[in-house]
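These notes are about the structure you will find just below.
Here the complex is missing one protein chain, while the rest keep their positions.
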Amino acid sequence: MSVAPAPRSAKKKSARPGGTLYRGNTGMWSWVLHRITGVAIFFFLLVHILDTALIRVSPEAYNAVIGTYKNPIMGLGEVGLVGAIIFHALNGLRIILIDFWGKGVKYQRLMFWIVVGVWVVLMAGFVPRHLINVFSEVGN
Amino acid sequence: MTSPSSSAHEETKVIDGVHYHQYDVVIVGAGGAGMRAAIEAGPHARVGVISKLYPTRSHTGAAQGGMAAALANVEEDSWEWHTFDTVKGGDYLVDQDAAEILAKEAIDAVIDLENMGLPFNRTPEGKIDQRRFGGHTRDHGKAPVRRSCYAADRTGHMILQTLFQNCVKLGIEFYNEYYVLDLVMTEVDGVKRPSAVVAYELATGDLHVFQAKSIIFATGGFGKIYKTTSNAHTLTGDGVGILWRKGIPLEDMEFFQFHPTGLAGLGILLTEGARGEGAILRNASGERFMERYAPTIKDLAPRDIVARCMVQEVQEGRGAGPNKDYVYLDCTHLGAEVLETKLPDITEFARTYLGVDPVVEPVPVMPTAHYAMGGIPTNIKAEVLSNNDTVIPGLYAAGECACVSVHGSNRLGTNSLLDINVFGKRAGRYSVEYAKTAEFVPLPQDPAGPVRDMIESIRNAGGTERVSALRKELQEEMDRGAQVFRTDESLGQVTDTITKLREGYKNISIHDKGKRFNTDLLEAVELGFLLDLAEVVVYSARNRKESRGGHMRDDYPLRNDEDYMVHTMAYLTGDASSEHAGDHIKLDWKPVVITNYQPMERKY
Amino acid sequence: MSTIEAPRSSPTPARRSGVNWEKWGWIYMRASGVVLVVLIFGHLFINLMVGDGVKAIDFAFVAGKYATPFWQVWDLLMLWLALIHGANGMRTLVNDYASSPRLGGVLKGAIFASAAILIILGTLVIFTFDPCPAVPADQFSLLPSFCPPQ
């Protein structure tokens, strides 16, 4: 056992500090989601601006690309996207309330569940309609 | 990165793997006393503070109730009354010159802390609020007085934080997680003089020699000689033990305070401030039994008395619980408001550790080993004495490890936070004064040698005994035989056990042979100090054949001023680890300083 | 064992130039967020919910929108606010996760460049857009109905 100790300052091989996953609560997980959705939206936005820019090229080119948005697979993707935007937006408002409203900190957890609730309601309004639109296309 | 925290450590020499440092003043211990001294000394000299814990981990942070000072912010008060209470509380074994200083300088001590930033609770006028505490009375015992300055029930926490903050402000150099294990004495002209301390760096296992002109010991108490205690695991009395082994006498070691209200079975403290706010002790039948014992101030009688009454209630069969082995602290009538605002921490302790909510139920309590009145003998300049009146130049002690003696045979609540501030400050001041004119005492050859030998012999010991088992037996035996009530017989049994444990200690082994953060090794070292101190406590207790303050002898139930109105001085005369205490401990007496108050019967 | 550096390895705070980007970035995220809620939800609602939803989106639909200054301003605002918001958010992520300052610099550069290019591109598109471009006759039906016959 009495191995000569490494000098304290020597850089040791980095075992990731890691260990188990930190078991955060709603606050941490809502942040994780906020972050993931934010990044997802950002990359979508890059693409979306490029495709919209095609209207400057020609109607045909634009319609060709936008047409792909109408296929069922993209339709499902749009559900995901809209879900992400709604969550990000609602949770963004929750964060803003935490920052600027005196009682925001106290009610942050409640507000998270409200975000979830409103998200469910909005998605319930959007998803069926959207899917009908998307899939009715297939029939045509 | 190594532990010294302020970046400004000077380059140190390393010779044969031992690091050498030089400071004008070295302070051992970063609790309340150590840091108060550092703040006083820091601006005037090169000061290094060595602590086995990060400063904010020191046990001063656990103190709850308050710090006494006759500010008279809420009602009439005077430092003379405070002096009297201190003397009477200590059952007249208090050195009255020191008690006068304590009470007089208390006022400045509190104001100093406030000015440093301590967030005391406030009166409606914005002044420091004060509350009642055991044994503190108006006009020589007429009625309880509001004298304790407090910050909720975390006064010690606030003191520790405030002192640490101010050390940061002053850029005090700390060596954290360095265990001081030896005081180096060099023979100069035939006299042994302190020249340095030797510390073991926990992180690396390296040894450091700190040479200094003045050395202050502020290492706190040693409650871990007992099992049921309010003290931290780290309060193993290293500082007191080190000086003991160097032949410095120890004063009044038989006086150990048992705090009445420890959480039953656990020892975690519930502050006397609770009773200060009006909480009541009750026995199994709900009777407020303190009315019988101390009709005037009832539950606010000094701790020794209350603790004794509690044990008596239990012994006479009036205890509560399935085993009838505790009494109740009833806070229910205080209301949630008072508990949450003035006593939030203890409310939480009861909830967390016993699952009892003080707002609605009484809390099971029993006395818990709390405070060492005795320790390293010092004078009012915090200078350490080598006998009844000889000062050891350059050596200082303050705080719980020291015995000035302002607490006599029983400390009043809130007087210890006061002690660490008043005498910590004095230690700082006088140590600098001394360092200004003194020269470094030269180091002997290989000053770290003895510590290296001790460490290596423990590290390589191939015995069969486990340190933890020995320690457990010591603590249980002390609880059994040297607690609130003791007799010659019970103390004799403890003595025998200690003798046996000493044998065992020679035959230990440890698991961890490594260098870095070897707490296994340090626990073994600490046990050595615990054994030494427990032995002195028991030996001194056996010799005092009377009952006084914290020392209650069932076989000698009365105070005996004729024979025992004197401090005990224990001297090491041989090998501290030799088998029989009688081989190496010699007891002597030291007169008590009396100025104004002649001993009287102690009634409340 | 994680090898992190001591906090603020440089003892003095890094920021010493005039504008405090961290603070304004933080404020911007919140301010733009509030506005974006309106803009994006409006956008989504019009595009995906009204009428036949996504199915109805084609050149004619978009051109129809961009023919009115109202939607021009709407989309322009959305473009700027969202891209800056997103890019600033991505910058935060890079600050959090980039293992070396150099990698961080490269990534932040890339984010900045892509956002800048797309903002310029998008702005140009919105302002130079002609809802009734000259098209071959077979594509005439793709144009919005208000276009004059070619």
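Letters A, B and C mark the chains in the order given here, with residues in each chain numbered from 1 onward.
Keep in mind that, in the parts below, a residue touches a chain if its C-beta (ideal position, glycine included) is under 8 Å from a C-beta of that chain, and two chains touch if they have at least 3 such contacts.
FYI, contacts and distances are computed from a predicted model.
Enquirer: Given the options "Multisubunit sodium/proton antiporter, MrpG subunit", "Branched-chain amino acid ABC transporter permease", "Succinate dehydrogenase iron-sulfur subunit" or "NADH-quinone oxidoreductase subunit K", which would UniProt use as the protein name of the unshown chain?
Expert: "Succinate dehydrogenase iron-sulfur subunit"
Enquirer: Name every shown chain in contact with the chain that has been left out of the document.
Expert: A, B, C
Enquirer: For the chain left off this view, which of B:61, B:249 or B:362 is in contact with it?
Expert: Going through B:61, B:249 or B:362 one by one, B:61 is the residue touching the chain not shown.
Enquirer: Thinking of the whole complex, not just what is shown, which of A:81, A:98 or A:123 touches the missing chain?
Expert: A:98
Enquirer: Among B:181, B:484 or B:585, which one is in touch with the chain left out?
Expert: Counting the whole complex, the residue in contact with the absent chain is B:484.
Enquirer: Tell me which stretches of subunit C touch the chain missing from the display.
Expert: 1-9, 13-15, 20, 22-23, 25-27, 95-97
Enquirer: Across the whole complex, list the residues on subunit B that are touched by the chain not included here.
Expert: 1, 3, 5, 53-54, 56-59, 61-62, 107-108, 110-111, 114-117, 119-128, 151-152, 154, 157-158, 161, 165-166, 168-169, 203, 228, 232-234, 262, 264-265, 267-268, 311, 314-315, 321-323, 325-326, 345, 348-349, 352-355, 364, 366-368, 466-469, 479, 483-484, 510-512, 514-520
Enquirer: Write the list of subunit A residues that the hidden chain touches.
Expert: 1-3, 5-6, 12-13, 15, 17-28, 31, 95, 98-100, 104-106, 108
Operating definition for what follows: only the chains that are shown with their structure count from here on.
Enquirer: Taking the mean of the C-alpha atoms as each chain's centre, how many Å separate subunit B from subunit C?
Expert: 66
Enquirer: How many angstrom lie between the centres of subunit A and subunit B, each centre taken as the mean Cα position?
Expert: One centre to the other, that is 58 Å.
Enquirer: So, what's the distance in Å between the C-alpha centres of subunit C and subunit A?
Expert: About 16 Å separates the centre of subunit A from that of subunit C.
Enquirer: What are the residue numbers in subunit B that touch two or more other chains?
Expert: Those would be 1.
Enquirer: Considering the complex alone, what residue numbers of subunit C touch subunit A?
Expert: 1-3, 30, 33-34, 36-37, 40-41, 44, 48-49, 52-55, 57-60, 62-63, 66, 79, 82-83, 86-87, 89-90, 93, 114, 118, 121-122, 124-125, 128-129, 133, 135, 139, 142-143
Enquirer: Spell out the part of subunit A that touches subunit C in their complex, as residue ranges.
Expert: 11-17, 35, 38-39, 41-42, 45-46, 49-50, 52-53, 55-56, 58-60, 62-63, 66, 69-70, 75, 78, 82, 85, 89, 92-93, 95-96, 99-100, 126, 129-130, 133-134, 136-137
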